[in-house]
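Below you will find the structure I want to go over with you.
For this view, one protein chain was removed and the others were kept in their places.
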Amino acid sequence: MTVSNEKEKVTNENIMILTGNHAAAHAFRQAKVGVISAYPITPQSPVVEKIAEFISEGKLKARFVKVESEHSALAVCCAASATGSRVGTATSAHGLEYMYEMLPWASGNRLPIIINLATRSLGAPWSVWTDHQDFITIRDVGWIQFICENNQEIYDTNLQAFKIAEDPRIFLPAIVAYDGYILSHTMMPVKLENQEEIDGFLPPLKHHINLSDISNVKGIDPVTTPNIIKRAEGTAPGYYEYRYALQKALENSINIIKEVHDEFFKKFGRSYGNGIYKTVDTNDANTIIFTMGSVASQARIAIKKLRTEGLKVGLVSLKLFRPYPAEDLREFFKDKENIIVFDRDIGYGYEGVLSYELKAALYGLKNRPNIKGFIVGLGGRDVKTEHIISGVHKALDAFKKGIFTNKTDFLGLNLEELKDYDESTYFKGG
Amino acid sequence: MVNVMDLPEEEYIYPGTRACAGCGMALIYRIALKALGSKTIVTVPASCLTVLHGMQGFCSTKISVYHTPFATTGASASGIRASLEDKGLDEEICVLAFAGDGGTTDIGIQALSGAAERGTNFIFACYDNEAYMNTGVQRSGSTPLGVRTTTTPEGKLGHKKNMPKILEAHGIPYVTTGISSYPLDLFEKFKKARDIFGTKYFHILSPCPPGWGYEPKDTILIGRLAVQTGFWPLYEVINGKFILSKPSSKYLDPSKRKPIEEYLSVQKRFKTLSAQEIEIYKTYINDMWQEIKKRIESQE
Partner (left out) sequence: MNESKKDYQKILGSVQKPVKGEAGKTGSWAKWIPVIDISKCIPAKSGKPSCFNCWLYCPEAVISRTIPPKIDLDYCKGCGICMEECPVKAISMEEVKYE
């Protein structure tokens, strides 16, 4: 299922026709990752298949530890990073959830590991198709979280992610997400940069921790008590100070993310908004669609149609999900009238995560925009342009009537076709 | 066999650790580090050894240690090894994973099995105190029959998991058993294992005064009884060849073995053992040695 038979076509010197998965693999190759460890899962598998191919062809001098589970994959990555290597992996859905225990281990020890995530919905029931539930579920573990809209962006964001993660001012792990199948298995032209240029942009890792330097004896990640420990030999922070430092590093990473994005733009000529979010037709717009990943791609088309109706609609496509760029968003939205949020995820028991987080971020604005959220495309259900358009109409209508609610609104549901379905009678022949 | 003067005088553990008085594991770890030397990196999952290593800021060992979540010891060692290979330091530095019986036979078995199957070049040492001692003596897959723990107040059902056999089935070049009561035997084995390429597995019985219910002074004595009664045979399997270790060699003869009651009666954890369970132990030990005998004979 995960094997793609496509042949990569080279259209000119540097532009290749690549799937999103292979764009990620090429970025790992050119970032000269030293240790990779992964476990197969759909739709991520072609990333690591490609990496295995690079290694066997001698195009990448890396150690690939082919582990027996994702939990072990990230455990290998953590230990290899703590030993001083540049490290990365790739996964999806259940694989990411299985890694969960190791995610705060990586951020807690400030290990600059990169995970590529081909997003996929979570079971039960089983599904291999995309939504962003896996991506949003790990939002509280202290990782930088990017999400991409096309394969070039996957390649570029990976290269930036290593530079950001390894920045000595922060040292944080980062995850680069892209929609399963929609990007992971779809071919697009991707410009690959020259190796020398990339080497100049991304120098070798200078890690803050390095077990391989055995002359410098150290213990890493011991039991850390609530309070500071003081003794004649020195003073060590308590757990609380470590957590403060992690949070501050995340908060301050936003500037570094912008800085690296700008540097990348100057060097390679490609940019993604301000590196935090991308905008389309927002200058004159009083109504903004707010979403991320594959839904944003669909919204780009919807805006054009909505504009033909005379509606001044624009799009903000979130690229950086964590740390949450609340200040940037507050600044951007302070003069806007209406925001319509499309979530390909749910904070179950509440509403779409993008929706409620944006509401919280805009709290305190003098003129708060109207906000309405919709749920779309869970489990790979097609997100169609007309869903976005109908959502915008529905929201503007509600705002006009003064209706504001946190109740979830699912677009693209098809309950009509199920009107005769009742699970309690399904097995008795109805 | 090595002599006490063959052991390096240098210590790799500073005195004043958090280990309990009379801890079998502390002695095992001390001897292992003496044998492996300073060019070693250790990885440790949640266990009593985590506690021995100390809290934030300051550790008790002169060898670098990487603490890793409970289930990941085998994977963590694989990561350190892969990074050393990436850096071209793999021939110089020995990687030692040191886990308790829970971290080995229960939650750690998957990562360990994966690392062994991949032929990862490292030593995995399980110090087996036969229950979750660090969390307050709950039963593990390595707890022997009839033992009272806080989760088996009536005594554990069934024998302990034969972990060395499971590792042997991975076809790794070196599997051995050990015990804190025979430190010279342990020293020799660690020294040997350091020079073997591939996965090396140690299963070391580690008497625990509070968990087993005896006076700290008796740690060595009780461990010796485990060997003398035949309950814990010391052996090596080197590339598939079974070799009975010297301290156990004479117990191939059943008449030389001390009665199992001598081992069981001096530990509070066996207090509720029934007469029937003691008989089961006798059969268990007898069968185990029959198998060893057959195996040795088949090699001749």
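A and B are the chain letters, set down in written order, and residue numbers restart from 1 in every chain.
We take it that contacts are C-beta pairs under 8 Å (C-beta built on N, C-alpha and C of every residue); 3 or more make two chains touch, one makes a residue touch a chain.
Owing to the predicted nature of the structure, the values given are computational and were not obtained by experimental measurement.
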- [ ] Could you list, sorted by label, every displayed chain in contact with the chain left out?
- [x] A, B
TODO: Have a look at A:Ala52, A:Met188 or A:Ile209 and name the one touching the chain we're not showing.
DONE: A:Ile209
Task: Of B:Lys39, B:Lys217, B:Lys256 or B:Lys271, the residue in touch with the unshown chain - done: B:Lys217
Task: Contact partner of the left-out chain, one of A:Lys191, A:Lys218, A:Lys258 or A:Arg368 - done: A:Lys218
Open item on the list: Need a quick check: the contact residues on subunit A for the chain that isn't drawn.
Closed with: 82, 108-111, 168-171, 208-209, 217-222, 224, 231, 233-234, 236-237, 239, 241-242, 244-245, 248-249, 252
TODO: List the residues of subunit B that touch the chain left out of this view.
DONE: 4-5, 7, 9, 11, 13-24, 26-27, 30, 53-62, 180, 183-184, 209, 215-221
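Here is the rule we use: only the chains that are shown with their structure count from here on.
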Task: Where subunit A and subunit B are represented by their mean Cα positions, the distance between them in whole Å - done: 43
Task: Complex contacts: residues of subunit A adjacent to subunit B - done: 34-35, 37, 62-63, 65-69, 71-73, 75-85, 87, 101-102, 105, 211-212, 214, 216-225, 229, 231, 233-239
Task: Interfacial residue positions of subunit B with respect to subunit A in the complex - done: 38-41, 43, 50-51, 53-59, 61-69, 71-72, 74-80, 82-87, 89, 93, 110-111, 113-114, 117-118
